[in-house]
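Would you mind keeping the following structure in view while I ask a few things?
A single protein chain has been omitted; all remaining protein chains appear in their positions.
== subunit A ==
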């Protein structure tokens, strides 16, 4: 995994963490191996080696996982032991040509220092393999005021505390007489395209959808005013999030002049009254930023995660999941899609506060949306993420294996 630091396990550089193992991958090392036998035991499939980033020196701090969960994170930070590799890794590419599926071994070429050590302590057994450490993802940002490290835990615990107040009932549409879930989906799919056309900030889109749902939960709307609700919600979200705000005229034009200026401004007042100006609500975007950092994401993972979470915006049934769960599940599903095996490190679990198990229901739904994203009538998200600007993330194969178990 590009940019990952989770492979920095002290003294045994080649052990991947347990959750890096694919469905059929055998454990690579037994506990308490004699030091002298390492070279005989480090055989692993060649493809698996490529999934591990062994080139990085691990400079991040770690959180020792045996501490109780409720202890404040700051108290758990401990320096990570040096992770310099004691050996050089040499890939042997010459296949024996028999066409067998046997794993190509990775030979360990011992350095002089290592040979000395083996000579001295041939019979000394290794200590138990340490559990995968939790990295302090903010360690390198302590001196950067833009990272607001001293407040980051407070900020995200505040988000977690209030996120339920921003949620709506997943079946609120049943109280609407003239509109339904399908119409909502069409509206949001269209707004995703408008958002793309106006080149707005990502958070503006998430806030727009949040405002629409919270408004529609409280206010009955006739179908020919639904698009008006959508553009007005985006106007309000722009005023809250953007530095440069599109004008009312821009939004009228994008609806092909379906509404007048007064209709937009009256709807704005109505929405603000109904929502009581409560716009500081946590959305999946807010959690995505933090959780992607915990996942040590690269651009590919980030784009795929956002593709998956935006697919969820269109789906009414996804309203049953909290914003933080949606964000975590999107990253988990994206990792599974990219690496084609289950991937959820202790670090991501720690910072998201979700175990792999808690994410599976949401994640499986995301896989089904990913699977049918390019087909059907609502393909706004798919087309957006099929562009070079968004890394053609929509073309990445879905993690279908998540649907099997």
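Quick notes on this one:
Quick note on the criterion: contacts are C-beta pairs under 8 Å (C-beta built on N, C-alpha and C of every residue); 3 or more make two chains touch, one makes a residue touch a chain; residues count from 1.
FYI, contacts and distances are computed from a predicted model.
When the listed names "cyclin-dependent kinase", "Glycosylphosphatidylinositol:protein transamidase, GAA1 component", "Large ribosomal subunit protein mL43" or "Elongin-C" are checked against UniProt, the chain not shown comes out as "cyclin-dependent kinase". Contact with the omitted chain, checked across A:201, A:360 or A:400, is made by A:201. Of the options A:175, A:224 or A:247, the residue whose C-beta touches the omitted chain is A:247.
Taking the complete complex into account, A:264 is the one of A:187, A:212, A:229 or A:264 that touches the chain left out. Among A:289, A:317, A:372 or A:389, only A:289 touches the chain left out of the display.
When the omitted chain is restored, the residue from A:182, A:223, A:239 or A:389 that touches it is A:239.
Residues touching the missing chain, restricted to subunit A, are 143-148, 150-152, 154-155, 158, 162, 201, 203, 235-236, 239-240, 243, 245, 247-248, 261, 264-265, 268-269, 272-273, 276-280, 285-286, 289-290 (touch as defined at the top).
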